[in-house]
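Read the structure below first, then the notes.
With one protein chain withheld, the remaining protein chains of the complex are depicted in position.
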Amino acid sequence: MIEVCHISKSLPGGGKGPEGKSLPGGRKLLDDISFTVKKGEFVGILGASGAGKTLTLRCLNGLLKPDSGSILFNGQDICRAGKRQLRQLRERIGVVFQGNHLVKRLTALDNVLVGRLGQINTFRSLVYGFTDKEAAEAAKALEQVKVPQLASARAGSLSGGEMQRVAIARAIFQSPGLLLADEPISNLDPSNAKIIMKLIRPLAETMPVIGVFHQPDMTARYCTRVIALKEGRVVYDGSPHLSQEQLIDIYGEELRQIENQTYEHV
Amino acid sequence: MKASLGYTLPSDRLRQKATVSIVVSLGLVFACIYMGFDPSMIFTEFHFVADLASNMMPPDFSLFWMDKTIVMAIVESLSMAFLGTVVGGVLALGLAVLAARDTMPFRGVRLVARFVMQIVRVIPYLVVILVFVATVGVGAFAGMLTLVFMTAGNFGQLFMETIEASEKAPAEAIYSVGASRGQVIRYALFPQILPGLIANLFYAFDVNLRTGIALGIFGGGGVGFQLYMAMRVLHYRDAFALICLTVLLIVLMERVCDLLRKRLLGKGILK
Partner (left out) sequence: MNTYSLRRYRKYLLPMGCMALLTWLSALGCGVHLASAWRTFGTSIGYFSGLLVPDWSAFSDLWGPALNSIFISVVGTFGGAVISLFFGLAAASNIAPPWLRQCTRFLLSLERALPEIVIVLFLVAAFGMGPSSGVLALVIGSIGMLGKLFADAIEELDMGSLDAIKAVGANRLQVMVYGVWHQIVPTVVSYTLLRFEWSIRLSVALGAVGAGGIGLELNRSFQLLDYHRCCSALILVLVIIVLSERGSEYLRKKVNVGGTLK
């Protein structure tokens, strides 16, 4: 279970926002965000660009520290954790990124094995690597994501969908207590995206899963709960099925105009 | 093992890695023993280096205005490099034109030119300088001839590859209006390869400057010769001053060449 309590983050005056747009000083990027996710829930975070979705996710992983508030996981506060504590916490948190996160020269199996790097002794990881038993478990993880035949293929030769599956296998191999996904399907074509969502969904039975998405239709179909952010604040927290009006409220007026435009042209 | 599982077992891979590491380590140890090189001597005999270094300090820069031959040596080194690059470059271009498939239709000539370039490239410059020194005497002339020789060989090969890698389409276009081979070379080929040529020539100048200094030690004249002489007579402080001069010269010339090259290629002096 992970508990986010009132985290806020402001930009110091005159900085640049996550998309590189310069922001007026003191803008609140995250504004008193709170939510709790339990085992069994697959939460999708939606929102317009710059609303704070990715920032929130990075706070959950400890890549970013909010100005105030706390995130409790396993009884520890991620925001206050020291370096070593953070590493230990990260061993138990699996992350799937948008792309580009496999070591291309290593095989798919090796990339999965990387997942447990935090959990094994440094000396062992550098000198003689993983045991056969661990390799077998990693192969099983690859089976779970339905690509066991790619075990000895170099990660650089895989397609986008296959790479994401290996990334999920790596997260599974970690035996985490929490799974985070940062726009995992944004770079994939629709059929691959569906496959990935279908692979992530069952994982929610053993751990809380939180993912940032840009695709409300996907979250409607596969998530158990949706949290929507707008300008750094939680504006919606509930059923994954959002009405047209609610979507426009989240994504802003532009969406309505774009939708109207499309119909007019046709 | 691999076929049944679909991947190599980590234990197998560990065995492979261990074997390679052991073989390589043993090889290196054997090599060291054979040569009589003991790596620990860097630490045990370091005092020699310290002694020498203290002998070399402070560098005796008064050498430069007391002894006129140093200025002459600098001039010699620079001239050697310059002339070696220019003459060598011209020869290299000539050889390249004779050896490239696009510019030379006669296979026999091509083979001869390529053979000449191969021979020239493979002979170590030590032999060349020794021969020239014995022929035309000690001094910068021998060094310059050696540089011409080396530049012609190495850069001839490079220019030939550049010519063969150039685009054929402009050449075909100019052929189709009835131009002769010479005209095609001049109007289609040269404009394409000229920037690369000039960049390479600057690079050749840099290489020739360094090599020229090395050649000086074998009698080629210039700063290298002075340095060798200074070391020989144990004038270590002079030698250190010369080493500093060498480094300064090379770095300076690098900057100058950089600047010139940018100006030249930027303005587009293409004929």
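Read from first to last, the chains carry the letters A and B; within each, the first residue is number 1.
Just so we're on the same page, a residue touches a chain if its C-beta (ideal position, glycine included) is under 8 Å from a C-beta of that chain, and two chains touch if they have at least 3 such contacts.
None of the values given here were measured: they were computed from a predicted structure.
The omitted chain makes contact with just one of the residues B:Ile22, B:Met57, B:Val75 or B:Leu259: B:Val75. Among A:His101, A:Lys146 or A:Lys194, only A:His101 touches the chain left out of the display. Within the whole complex, the absent chain has one touching residue among B:Tyr125, B:Tyr187 or B:Tyr203, and that is B:Tyr125. The residue touching the chain not shown here, chosen from B:Ile22, B:Val109 or B:Val247, is B:Val247. Summarising the interface, chain A meets the missing chain with residues 61, 63, 86-95, 97, 99-106, 114-119, 122, 125-126, 154, 167, 170, 174. Residues touching the missing chain, restricted to chain B, are 17, 20-21, 27-28, 31-32, 34-39, 41-42, 45, 48-49, 51-52, 75-76, 78-80, 82-83, 86, 122-127, 130-131, 134-136, 139-141, 143-144, 210-211, 213-214, 217-218, 221, 224, 227-228, 231, 236, 239, 243, 246-247, 250-251, 254, 269, 271 (touch as defined at the top).
Everything that follows uses one rule, which is that only the chains that are shown with their structure count from here on.
Averaged C-alpha coordinates give centres for chain A and chain B that are 53 Å from one another. Looking at the complex, you find that chain A touches chain B at residues 107, 109, 128-132, 134-135, 139, 148-149, 151-152. By the touch criterion given at the top, residues 2, 5-11, 13-14 of chain B touch chain A in their complex.
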